[in-house]
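Encoded as structure tokens, here's the structure I'll be asking about.
For this view, one protein chain was removed and the others were kept in their places.
Letters are used for the chains, namely A, B and C, taken in the order the chains are written, and counting of residues starts over at 1 for each.
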Amino acid sequence: MAKIGVFICHCGENIAAKVDCTKLAAALGEHPGVAVSVEYKYFCSDPGQESVKKAIRDNNLSGIVIAACSPRMHEATFRKACAEAGLNPYLCEIANIREQCSWVHTDGDMATAKAMDIVRSMVEKVKRNNKLQSIEVPVTRRALVIGGGIAGLQAALDIANAGQEVVLVEREPSLGGHMAQLSETFPTLDCSQCIMTPRMVETAQHPKIRLLTYAEVESVDGYIGNFKVKIRMKSRYVDMNTCTGCGDCMTKCPAKKISSEFDCGLGKRTAIYTPFAQSVPNIPVIDKASCIYFKNGKCKMCQKSCQLNSINFEMQDEFIDLEIGAIVVATGFQVQNTAVYGEYGYGKFPDVITGLQFERLASASGPTAGKILRPSDGKEPENVVFIQCAGSRDPSKGVRYCSKICCMYTAKHAMLYAHKVHGGKTHIFYMDIRAAGKGYDEFTRRAIEEDEASYVRGRVSKVWQENGKLMVRGVDTLLGKPVTVAADMVVLATAMVSQPNAKEFAKTIGIAYDEYGFYNEAHLKLRPVESSTAGVFLAGACQSPKDIPDSVAQASASASKVLALFSKEKLEREPVIAVNNEATCAGCWGCVLACPYNAIEKKDIRDRSGRLIKQVAYVNPGLCQGCGTCVTFCRSNSLDLAGFTEKQIFAEVMGL
Amino acid sequence: MITQEKYRTTVKELLASGSVKMVIGYKPGSTPDRRRPLFIRTSEEADQLVLDSTCMTNLSGYLVTEGLLSDEKRVGIFLRPEGIRSINILAAEYQLNIEQIVILGFDSTGRDVRPLEGRNAGDFSGLLSEIKEKPVQTSKEPLLERIEKMNAQERFDFWQEEFSRCIKCYACRQACPMCYCRRCIVDSNQPQWINTSSHTLGNFEWNIVRAFHLSGRCVQCGNCDRACPVNIPLRLINQRMATEVLDGFDHFAGLSPTQEPVLASFKKDDTETFIL
Amino acid sequence: MTRILFSDKLDNCIAKWRSAGLTVIGPVQGESLSGYAAVEKAAGFEFGMVLPERPLKELFFPQTEPMLRYTIKKNEIDTTDFTAPQGKRIIFGARACDASGLAIDDPLFGWDYKDEYWFQRRNESVIVTIACTKADDFCMCTSLKLAPDSTKGSDVLLRPIDKNRGWLIEELTDRGREAFAIISDYLQESSEPAVPTVVVPEKFNLDACVTWLQNPENFDSKFWKEISMRCIGCASCTYLCPTCHCFDIQDEGDTYSGIRRKNWDSCSFALFTMHTSGHNPRSTQSARWRQRIMHKFNYFPGKFSVNSCSGCGRCSRQCPVDMGITETLQEISKL
Partner (left out) sequence: MSEPFEPKIVAFVCTYCTYAGADLAGTSRLKYAPNVRIVRLPCTGRISPMFILKALQKGADGVLISGCHPGDCHFTHGNYHARRRWMVFRALLDFTGISPERVKFSWISAAEGGKFADLINSVTEEIRNLGPFDQYQQLIKETESPATL
């Protein structure tokens, strides 16, 4: 006989203001099988939990229903309380009468009636709950870090320095990511490459890190602790084992006019190339699309120049299969294509450039060796206009969100320009200056006060060319007057957006993403570095726009999550898995086909003499993730899902 | 008659050579217009074989009788094209090994019966594809057309009337080659998803679930329809569902012995215009 | 001289019976199925058919019948009983086999526990049987030592006169006499002869069959497997049988209330004897078919001294695979 305890939480006023909890408790007290029905201000509080535990012990309850907030909030809390009171934690159900009742309805009577249905239905469910035991699965102690930018490097190094194996996959020929492209970094103005390249080298040389550059994740199967990952090693056409990175091939390569991705189109590279001088590994790749040999079948200048015979035009993509316990996704961002703003003239006027291009101009290793020169004529600009929010905070053409770093880097650009071009003038059109962060506001003040950056609050409506000048028309909203500035160069603070293939890639790994393609964290506040998929963690700008300190912090946080996971030999998992009734299974194998995880196998049923009687489905508890797709497919109702059994759901509906 | 005689000889040869242990066919029934299933194991039994246009029953369900195929010996069976589709599905759903089945195919137009070329399921793939592309029945059944013209309320009334007669004898299920489950969902009582009582509600539930379980699997052999002792036009529902999966997923049930079950598979671009 | 009810007076009779509070029921040809149903006018009847497809038993033992309503409270369960419908009724135009079926089942429903749902209806029903003047290939009452004009289970037997103009009346019971007294104004004396009843050939030797069935050695005969090989295990034979009487009791409802129902059940189903453990003492279809035959011609007569078959032939007529009692007993006769 069921002895169910019903605990109705007021959640302060959150529930009690709309739902008549006293009436609810009284009604549930009359429900068949309910032994205790009580209300309290905050059941999640310590005394609240104690009272639940006491009720379980005193009444020898066979199950409990907590009518409170969403199970997504406190299911774990109350399951733990159950366990502490000696009740199997899976004999606890949560009736969500806050998020899905008191907060969303205006009529108290209606809300109370609905709450009553919700709680009754959960009582009927919990009566049929089974005592479940969590499932133990082994953990492969090897992490996969996807992305070799600053976030990926940080995560890989943190995990490796703690003694665990890491495989770092980078799709470009070199580590570095966007940070390697930057000139100096705010708010300290230290040289980006000076702090970045030592990390790259350290990563490459770390005994615990296996570095796979020019490689992409092809597929991810499995689950937390036990992922099976296939990596595609794109063919470099250069033998990594023999190449010493002497660079002779690059010098000889006749295809020299290829726009350099690393220099954002401001510089040129050869067909056989390393993205930049300090590349790690310092081993070139052949860009097949630009290589004269691959286009015409003639050339092979690189091969002829290579003394170590490292060039191999026959090289094919290779696949590596990895067993992985945890994944850190650090796939970064891209700069929004600013061509959407026709009025700014990007792409039309060569001297309208993006912030990232400005970084390359300002970088000592950049195409101008750190001199600020106009792309059109190579002259030093005397007057530079910066346009902030060129894409961010603009639901009509750009993105709705704030890209977070632009205020800071624009201030930095103004300062770098002032330092490099004495007497140069800067105008910065802005909406707001968002300089929250350690030393950030001081930094922007310095730009204004010491480096005479002239901030104009307002948006730019048009940029056009007139007499060799870029005319920038905007409005100064503080003065309420239109302004026109004649500039030699215009720098757009473009938005940070997700990688072009971010959504497809998320599907490959099986994680959730938002409408912009940024990866969703499991909980924005409380689980900010975990993805929606267990065992997959997020680091850096693939989750949302971030600056370097935030990316590094998140990467270290992800690393610590990975290390926490690796601290155990076995992992406990929710026992929500499918089970098959072998007596009734007809062996049609529809479930085998329907299972997204290949978790269902064919099992032979033999008699005592070993003769095969029949084959039935067997659900591998380690692989089953508990979606229940097989259960619904099963025509004979032989499959069932623990935690959401047919009986439970039937009772839930019948209890409404 | 010629077809029947030829097939009698064929059956005898098959049995004599030991290439099959049994042939499932038809023999005369209790009245001149009736035919009974016949299980031929000897030459004498083969003489009872009848093959004419009144041989309607799809015999393929007998192949999954427990133990029949477990000795891995081959069994011959007389099948119309729909019957061949049935055994393809049974093979695709791992209920039988298609290698064990020797098909004695036939079809009829009016009173004429003609043999179908081939012995193995694969031999008929061309024929089945043709049937898929050019359904024999070009004009829709008038009743089906009538139902499709009704509004929801009228349709409900129509089926309520039909299902109210159902006595839950499960002849439809037992006659269907696709209903091979060891335990039918109606016999699963924890929980009792389908009310066992044969009041109209329970009958409604049973018939809807039956039709759902046959969606993408029914070959419209008509066994259920003919078996129903209270004359519910069951074929219409199944026919409607066959059209649905053909139009929606280009799925023609039983086209090959390796066809993926339509409801255990999906395409990412499956239609979803109905989803809000 | 016998009394005659002329067909053209039937409407008056129906009106009279109805005003006397009787529900008038008889053979009706529905759009797609025939059976016994209530009518208001004589035109609603269809006397031309050999036998309605649905059996008469369902008017006494419906396919599903509510027994009680239960309401689950915290500490107790309230129940309210359903009773069989009250009110007298006259079944006009039953077939002799259907009427016999009722008489065959009477001892079963009353031997230890008196089934009130059955007897309430039995006591309030007048069975007026019309002797058969035609039969089909499946009719076999004579093989069961019954006849097209058998009076078993009937309160009145009517014999058709020429050209379907009416029926000669044979009142068999007081209940029958009472019912016909109500319509006495419309009856006429006549010496017109009745149309002879149809000759139904005997299909098997019942005594020989019963002897074979009673021999314990034949319980495990190979015959059972052979004869039932094509049986698909549906329940159409049992459900349409005028004497099959097995039922199952089911509770249907939600958390708070429900109905306990008495539903037809059938020995054809594997589930009929399935144990909770999964073991099934009648695990094959042949065992189940054997049970049906044994029950009808061995066990039932052993207990109630009557065969549980009235020879209507519905089992064979409706069988999807052309099986039935006739064929089985014919084959046994040959053994």
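Please note the rule applied: a contact is a pair of C-beta atoms (placed from the backbone, for glycine too) under 8 Å apart; a residue touches a chain by one contact, two chains touch by 3 or more.
Fair warning: this is a prediction, and the values are worked out from it, not measured in the lab.
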- Task: With touch as defined up top, name the shown chains that contact the chain not shown.
- Result: A, B, C
- Could you tell me which of A:Val137, A:Leu189, A:Ile292 or A:Met654 touches the chain that is not displayed? A:Met654
- Hidden-chain contact residue, picked from the options A:His10, A:Lys53 or A:Arg98: A:Arg98
- Note on the structure: Among listed residues C:Arg3, C:Lys16, C:Arg69 or C:Arg282, the absent chain is touched only by C:Arg69
- Task: With the full complex in mind, choose from B:Ile98, B:Leu116 or B:Ile147 the residue touching the hidden chain.
- Result: B:Ile147
- Query: Since one chain has been left out of the picture, which residues of subunit A touch it in the full complex?
  - Reply: 70-72, 96, 98-101, 103-107, 110-111, 113-114, 117-118, 121, 503, 507, 510, 512, 514-515, 520, 532-533, 576, 594, 596-597, 625-629, 631-633, 641, 643-644, 649-650, 652-654, 656
- For subunit B, which residues touch the unseen chain? 147-148, 150, 152-160, 193-195, 197, 199-202, 204-205, 207-209, 211-212, 215-216, 237, 240-241, 244-245, 248-249, 262-268, 270-272, 274-276
- Residues in subunit C touching the chain absent from view: 23, 25, 38, 59, 62, 65-66, 69, 82-85, 89, 252, 254, 259
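Following the convention adopted for this analysis, only the chains that are shown with their structure count from here on.
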- May I ask you to sort the chain touch graph into line, ring, star, complete or other? complete
- Indicate, using Cα centroids, the chain positioned nearest the centre of all protein chains shown. B
- Note on the structure: Relative to subunit C, the most remote chain by C-alpha centroid is chain A
- Cα centre of subunit A to Cα centre of subunit C, whole Å, reads 73
- Query: Counting only residues that touch at least 2 other chains, which ones in subunit B make the list?
  - Reply: 192
- Message: Quick check on subunit C: which residues sit in contact with 2+ other chains?
- Response: none
- Using the touch definition up top, name the residues of subunit A that touch subunit B in the complex. 583-591, 593-594, 615, 633, 635-638, 646-647, 650-651
- Item | Of all residues in subunit B, those that touch subunit C in their complex | 29-31, 34-37, 39, 57, 61-62, 162, 165, 167-171, 173-175, 187, 192, 195-199, 202, 223, 226-227, 229-231
- Note on the structure: subunit A contacts subunit C in the complex at 29-32, 34, 120, 124, 583, 651, 654-655
